[in-house]
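The structure that follows is given in the form of structure tokens.
Here the complex is missing a single protein chain, while all its other protein chains stay put.
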Amino acid sequence: MTAPGAAIRIRNVSHHFGEEGDPQRVVALRDATLEVARGELLCLIGPSGCGKSTLLNIAGGLVAPSEGTVEIGEMRVRGPLPREVAYVFQESALFPWSTVAENVKLGMLFQGVPEAEREARAESALEAVGLAEFAQHFPDQLSGGMRQRAALARALSLQTEILLMDEPFGALDEQTRMILGEDLSVLLAEHRKSIIFVTHSLGEAAFLADRVAVFSARPGTIKKIIEVDEPHPRRPAFVTSAKFHALRDELYSLLHDEIRKTVSESALARASRDGAAADAGG
Amino acid sequence: MAGRPEGSAGAVIASRAVQIGFLISAVALWHLATVRGSVSPLLLPRPDAVLRELIDVLATGEFLGDLGVTLGELAAAFALSAAGGLAAGYLISRSRYWIEVFEPLLAGAYSIPIILFLPLYILLFGLGPASKIALGATISFFPIAMNTIAGFGSVEKIHIVAARSMGCSQYQLFRRVLVPAALPVIATGLRMGFTVALLAILGSETISSLSGLGHRIVHLAENMHMARMFAYIAFAVAIAVVLNVVATLLEERGKRS
Partner (left out) sequence: MRTLHSLRSPGASRLWVVLALLGVWEIAARGFVDKMFLSPPSRVFSSLDAVLRTPGVPEALVITLWELGAAFALSVALGLAIGLAVGLPRFSRRSFLPIVLLLYGMPQITILPLFILYFGIGPASKIAFGVSHGVFPVIVTVAAGVQNVKPILLLAARSMGASRAQVFRRVILPHMIPSFFAGMRFAMSATLLGVLLAELYVSSAGIGHFTTLFTQNLDPTRLLGLVALLAAMAIVLNGIVRRAEVKTGRFRSA
């Protein structure tokens, strides 16, 4: 039964790529159970290949899980739900042949929103992310950070309750990430969406999340869920607070071993293996 | 994601099957139209008639004369254009400035259909092989020269500097650094020149000639010897394919060395 405050309810989701007996079969996710409360920002963090992006795609209905169910509202998710869920991807998913404004209006066009309303919503979305002046520019004329703002504007214009963000700032430099993170926090305080935010960055998770779900290495399961008790919008000074540091440290200790497990052939491992072989042959 | 993976054996077999099926139905249609249907043999000869003529052409060695002419023209034209193109290309590539001057000129000249100059060459050299060789050499000069310029011109400066710093002579630089670095692109240019020379020669033999494979086909067309003409067309295409395969293999060797 879906709890009244939950926007997304993920239950016992497992997912594998490839069939039984296929030598390239990969178990991406193992038995993930999670709820995203209305209006919260939940971060998914974990080593590469731990299935967090897969879980995101399953949550939004882009991928059908091998096992388990996802519910949004009262509905079982069986496919993309463009009216409930909007995505922001890592790389530029803006169409290079259209202007920023046209890009932002595109999603609404797919959903049959009338022209005048498309214009209005696009304009306000671009205002919200600070790109109003660049509406007629093309994506290749913008910096990486601005492109991601545009992608965010596109997602916001769809006026969905849920926002799924797959490492949206992953391709950006640290300073841009910082600014965008702060701006995102301000935006969320106003718009109160339910967000799943996938990231690699410990600092980003600590800064943005209401809760952080830490994943283990592949096959990914949820190792621990940490609560962050700090209201949005997060002040920039939060980053220097003791609470933030404690949070970061906890995430680090949870993740470090998982990350090591993922990088299987580390230099040290190789060196010790070769050393052993040399000793044996010597 | 759902859907059959790209390289699955079933999909490959299925597409091969479609291709073979396409070929078979084309031939079948040809047979039906000419044997059962009402298509005049003056328009489309029967497939078995074509086959018979082809065997006859091959068995009697009738093709030898024309093939010899065509191949001779091709060899002469390519020798000329290769020598000219390589030399010109190398010389131009010696200086950035001259590259900038000549590259657009060459590209521009190549963009005109040079076949237009055939009547001129016929006026100058007559209807014999000389005009075909001249045209073939002219057209194939361009891809060879342009690729040679590109090949030599794009040798990384760092290699040249490194070789110089080790005290190599100009000749050694040429042989040990420039040529190996430029060879893949030049090989491609030579292959393109060869292909284009063959087409130019067949084209000029078709338009205006007294001998050669192109001329033979025209001659048969004018006399309405349809089956034999089709046989020669098939033969000429086969020759072109073989020559192109050989050229491509040589190009691959050049690219790999």
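Note that the chains are named A and B in the order they appear, and that numbering of residues resets to 1 at the start of each chain.
Here is the rule we use: a residue touches a chain if its C-beta (ideal position, glycine included) is under 8 Å from a C-beta of that chain, and two chains touch if they have at least 3 such contacts.
Predicted model, so just to flag it, every value in this text is computed and none were measured.
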item: Options B:55, B:120, B:162 or B:246, residue touching the unrepresented chain; value: B:120
item: Selected residue (touches chain absent from view) among A:69, A:92 or A:262; value: A:92
item: Touch criterion as defined above, residue of A:80, A:219 or A:233 at the omitted chain; value: A:80
item: Identified contact with the non-displayed chain, of B:63, B:102 or B:142; value: B:102
item: Positions on chain B contacted by the hidden chain, ascending; value: 6, 11-12, 14-15, 18-19, 22, 43, 97, 100-102, 104-105, 111-113, 115-120, 122-124, 198-199, 202-203, 206-208, 213-214, 217-218, 221-222, 229, 233, 236-237, 240, 244
item: Residues from chain A at the interface with the omitted partner, ascending; value: 60, 62, 80, 82-83, 85-87, 89, 91-98, 106-107, 109-111, 138-140, 158
